[in-house]
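Notes follow once the structure below has been shown.
All protein chains but one are shown in place.
Chain IDs A, B, C, D and E follow the sequence of writing; residue 1 opens each chain.
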Amino acid sequence: MTEEQLPHLGLDMTRVIDRRVYTDPLIYKTEMTQIFARTWQFVAHESELQGPGDYISATIGEQPIILCKNRDGALNAFYNACTHRGAVLTTKRKGNCGAAFRCMYHGWTFDQEGRCIGVPYPDAYGQGFTRDVYDIPSIRVETFAGLVFVSLDGEAAPLEEYMGEAGPYVREVVEGTESLGRVRWAYDGNWKSWHENFADNYHPEFTHPVVGTGYRGIEVQGNNYWLDEGHGMLRFPPQRDPQRIVAAMRETSGLENNISDNPLWQRPPFDVDFKQDHRIITVFPNMDLQFMTGGMMNIIQVLRPQAVNRTVVELLALGTKGESGTAREWRLERTLDSQASSGKVSGDDNEAVVRCQMGFAASAVPWSNMSRGQGSGNVGEKRDEYSMRSFYNAWRRYMGEHAL
Amino acid sequence: MTEEQLPHLGLDMTRVIDRRVYTDPLIYKTEMTQIFARTWQFVAHESELQGPGDYISATIGEQPIILCKNRDGALNAFYNACTHRGAVLTTKRKGNCGAAFRCMYHGWTFDQEGRCIGVPYPDAYGQGFTRDVYDIPSIRVETFAGLVFVSLDGEAAPLEEYMGEAGPYVREVVEGTESLGRVRWAYDGNWKSWHENFADNYHPEFTHPVVGTGYRGIEVQGNNYWLDEGHGMLRFPPQRDPQRIVAAMRETSGLENNISDNPLWQRPPFDVDFKQDHRIITVFPNMDLQFMTGGMMNIIQVLRPQAVNRTVVELLALGTKGESGTAREWRLERTLDSQASSGKVSGDDNEAVVRCQMGFAASAVPWSNMSRGQGSGNVGEKRDEYSMRSFYNAWRRYMGEHAL
Amino acid sequence: MTEEQLPHLGLDMTRVIDRRVYTDPLIYKTEMTQIFARTWQFVAHESELQGPGDYISATIGEQPIILCKNRDGALNAFYNACTHRGAVLTTKRKGNCGAAFRCMYHGWTFDQEGRCIGVPYPDAYGQGFTRDVYDIPSIRVETFAGLVFVSLDGEAAPLEEYMGEAGPYVREVVEGTESLGRVRWAYDGNWKSWHENFADNYHPEFTHPVVGTGYRGIEVQGNNYWLDEGHGMLRFPPQRDPQRIVAAMRETSGLENNISDNPLWQRPPFDVDFKQDHRIITVFPNMDLQFMTGGMMNIIQVLRPQAVNRTVVELLALGTKGESGTAREWRLERTLDSQASSGKVSGDDNEAVVRCQMGFAASAVPWSNMSRGQGSGNVGEKRDEYSMRSFYNAWRRYMGEHAL
Amino acid sequence: MQGGNDNCEGQIRALMFECARLVDHQRFREWLDLFTDDGSYSAITYENNQENGLYLFKDDGKESLKERVTFLMGFWQVGRGKTLHTLSNISITPLQDDEATASSYFVIYRTGDDGVTRFHACGEYEDHLVRQECRWLFKRRKAIVDNGVLPSHFTDLI
Amino acid sequence: MQGGNDNCEGQIRALMFECARLVDHQRFREWLDLFTDDGSYSAITYENNQENGLYLFKDDGKESLKERVTFLMGFWQVGRGKTLHTLSNISITPLQDDEATASSYFVIYRTGDDGVTRFHACGEYEDHLVRQECRWLFKRRKAIVDNGVLPSHFTDLI
Partner (left out) sequence: MQGGNDNCEGQIRALMFECARLVDHQRFREWLDLFTDDGSYSAITYENNQENGLYLFKDDGKESLKERVTFLMGFWQVGRGKTLHTLSNISITPLQDDEATASSYFVIYRTGDDGVTRFHACGEYEDHLVRQECRWLFKRRKAIVDNGVLPSHFTDLI
């Protein structure tokens, strides 16, 4: 596999990716400043912040931040670092700060917008001291269809514009939802591998026996979208044949799976249009939304890089605002069955991305292929990879001269 | 918070510190050679080495060393590394080497001063071989008021001179003491944060509810000292009001704390002048002494950096030589009640320094303020920060061109 | 210990080694490419791969590879990394791939030689797509007396030539053997320290009381060999006096060890020539063979570096092909008694190499001496160090300008 | 050891240990037989158990349990590392002759592909047990997992 | 389960487990009730227990214990991570009808602010127990901590 063998693919870093993007610590470091500090980053669903003083803390790239609701119901963000001597104002992932955050070290207080409102015994600082120098730098917050994002970059385009072609699709699947809760897990691999996995509709029938066996004998439909800028979408109809799955299960374990007695296979206690397309939307650079089986499963995932080869995935499960208690209970019990590192589907995706990171060490195999779908335009078939190329196209632009 | 906003403070790295000093691995590496390899470093109280062959091993910066008492009762130090092929002569933190250290690998022996006194089968090394080439390089040892220090730097000023203005204060609080034992703990933070915490008398009433509530309604007294060179002192009278503390305890837990039945609040079984000032002395760069409540609690702490963001604190508890068995027992049971990572006071200090390291990641908040006390001279009020500025003044001098 | 003091030794990096070779991450990184990617590296005994599809995976330097037996019984090696998007084809250390490896991510298949034989839905890659571009790069495999080696370097000399002067000795001790199984352990030290320990016959009587006490009062015989290129051998007759050992045991524990009732001291249930020399052969750069007590214990060890200061040792125990069930059982129960990190001999060697790594931190003791045996020629006495110098001579050549 | 509660407690502990052993030895089909036909097996993080009730999974009834066993036997492609489920702090509360609840602590160690054995997860089991035909079975086992960040390979039985 | 030592041992084990559970669920005021009025609770490192007897802390009597509970309930500002105190190797030695000593091993796991659950500390409990009004209580609990370098957050009950 030499460079000469691959001319038809174009070594342009969108169709064929140099695997060092997943392993080079310097690229990782650059991603933190060129990408994570300049894009819009999802922090919370607005339903997670109910009253004044409610806050959520997060790490954006490597920067600790706080998102807080103020007295007027407005959301504000600022760094989670005391301007006095650096202590984070909170170590909790969420909570309520009351009227203000009081730093536990020297008692400086900061209001719900990060403004310095109290410095004990200020006289010792002398005459030139003005408290507002010690306001915590604020961070831009914008909301899109109930999803709250921040950007560390004062110059970033507005969120609405940033969402670009993905906007309408995102709005459609999250409007009217609220948060059910979160789970997190870690895997030993680069953050982009998980994001790619979401933009990848070529793998499911191979990675997931429960998908592949359900597709047996079926002509698989669906589309893959490049959405400007950096976003993507997978859209495909529900087609699996349960009887094929049951047969495959029998082969696998020798157990007769009687799905009609298995509550996991029953209709949920709420209306769902089973004919609706599944939709998986990737938002640049590190956010993924899944809207499956007419919204039976509706989740958001965000990637929190820890190191070039370590990532935490944070998953937010969504329910429908105002749904019945029975519906809500069903969602709480069933939403994650396929998800997270314990999930019947994601379990295998975790294995795949960990295996990729292991294989990236083989420097004699230096490129990854993402060239499926050779047609012009931005839409291909289900198994095409326009979505991934959209990501790397934006990645390359953000990284600028730092890209490989 | 921009550089322009802070002119009145002077970005001179003593009043306002660039937080990269706590996070930059290169600065850390430089500190190992510019500071830890050039200053006097506390290793032991002389009472810890009783007879010939008694030794204590330690790591000074990143260098393994042995401090050993010889036949004549003199203390010697040398590297803990065999000159043959490198094995440490001991892996224990303390012990007795007998007449000599025998390296476990090839049996080379080194006397209590590190001189090579035995090489098995030396003939194979040929004629040019002279054993004294294989003496372990010795390290300077000096003792101050029973405290044993080493310096890896042959050119360092004598210890007495090094102790500078701190000398008399240190002597006063450690003379006549002996070691009760040690405890160690680790925290995820830079070593300087713990040292600063000791030089900081602004924080206690905010960090420690047990201090803050005891001060309620009281005009707090005390002084803060810059002691040349690099040292500092906090000195303040015992002023807390126990009834205020009891009231705050009741608020906190709903429990009525009857301190008159609580042995922790009783007079110790030895004479103490409860009127005496508390004294906390910081010795450059990584040693701290506390002499509290007329010596009811008397401890030394030394910082052993492990990485730019990881530190081990080693605490040595002191008792009075010749004190009664009851007094000694009291000290053994009570000295650490407030100390170490399990302590009623230090527990919160640990939380503070860990929170600082977390907050240092916020690069938009790049400076820490240590400017309290604007008066000229070297002494300020209790909450002033002359002591910290003394530290950073020396830090900057030792780091030279390597300082930020 | 200054450079001036050591002229008689010659600071040529074979007689006197700069200890940074054990601690410098850059040297380690260079070793991965200059040495591990260019030498022959032991992967398996051929008895470990029985039928077609049997494979063993390994990491050579930092490169994941697979060694696999094909349909014709030939052994092939290739990188353990899918050419599509990088997933390792197996995470197991051994197994059987069936007719082909099927990547778990997108189902690409690779035959037992790493050739790409299946790409699902290839049309999406367009017209220029040719599958053989996606064959996994193959790796050279050669076998020596049943030992299977790979070399990542296409230009490396043939294995037979590489084995050089060590070849005949290696052949003698491994011919007619087969694998009994493997154990692995990790130690906190550089990989070369363990390899040196094998090439070192000066240490045993000091490191291992069970050896040293057995030698009491005995004129120890044996030879040390420099074997071209980079290899070495220790050869010495069985001389220990069991009664001396028993006496020393009594001194140590107060227990009377009655070795005539101790099965560990009995003749094995197979023929052994107890007069035969013990032989320990070191193969450059990271392989060691021990043939002890006429083959009563016959093992191979390979070093798998994890980091500059962390190594995994992989031990392969050997039995004689066709030996009786009783003989085999004896070997399975007794072979490792002295070996591995739990072994009665290797336990102490582990301690020694860990102690060396700790001592290497003492930068004032910068050199290690390997100069025993000053005579010309390539053979010295038992305690000489021709073997080690052979290693460093080759090490220096492979490292080229990157050597210190 | 013939009669009364004591007997029951011993048998219930034996059931718990048997469960750990079957899981650790990957004998999944036998694990299935430790549950009643209407048995439930679920897992949730400590935080979500305190707050919102969002489960990791909740298998209700034999058919759901069979599906999980099928996944463990190959319907997942995830590698099954050797695990060790250590149980401690077992408290059993008899409800009536043939019924009891129990709480216990679990700590799981797991050996990875690299051969290294590591702490994996820990937490608390809440069990509801019944005796059917002289045999104690799980009617409900809920694993409340302390880990706020789950490990990567978490499809093994908890 | 009605009579004799066996009963006692079960009750003492129940006390120990109850103690762990209250601590892990941060029910500190109830923890207080597991001690006699003159109860003592202390901790010391293994090394210092062997050598010099320098305690980490030693709470003698209900008032000292109440002070500790007050610190745990907010007089410390340290965050309280979720802990799991697993107990094993429990050996109980009856002294008389209403008195016993016990030794046991503890291993503590703790979930940090980052959500990651880690091994925290381990060691041995030396307990002295008495029965008062049909209830077993700690008269003395001494925790001997193996850790030679204590963890950073070590204000949780051990």
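Here is the rule we go by: a contact is a pair of C-beta atoms (placed from the backbone, for glycine too) under 8 Å apart; a residue touches a chain by one contact, two chains touch by 3 or more.
Quick caveat: nothing in here was measured; it's all calculated off a predicted structure.
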item	value
Where the missing chain makes contact, among the chains that are shown	B, C, D, E
Options C:38, C:115 or C:344, residue touching the unrepresented chain	C:344
Residue in contact with the excluded chain [from D:30, D:99 or D:114]	D:114
Absent chain, residues of chain D that touch it	1, 6, 14, 17-18, 20-21, 82, 84-88, 107, 109, 111, 114-119
Absent chain, residues of chain C that touch it	180-188, 207-210, 248-249, 252-259, 261-264, 312, 317, 329, 332-337, 340-344, 347-348, 350-351, 354
Hidden partner interface residues of chain B, rising order	91-93, 104, 184, 186
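FYI, only the chains that are shown with their structure count from here on.
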item	value
A-E or A-D, whichever has more C-beta pairs in contact	A-D
Length of the line joining the C-alpha centres of chain B and chain D, rounded to whole Å	48
Inter-centroid spacing, chain D versus chain C (mean Cα positions, whole Å)	42
Shared-contact residues (touching 2 or more other chains) in chain C	91, 104
Sites on chain E at which at least two other chains make contact	77, 79, 115-116
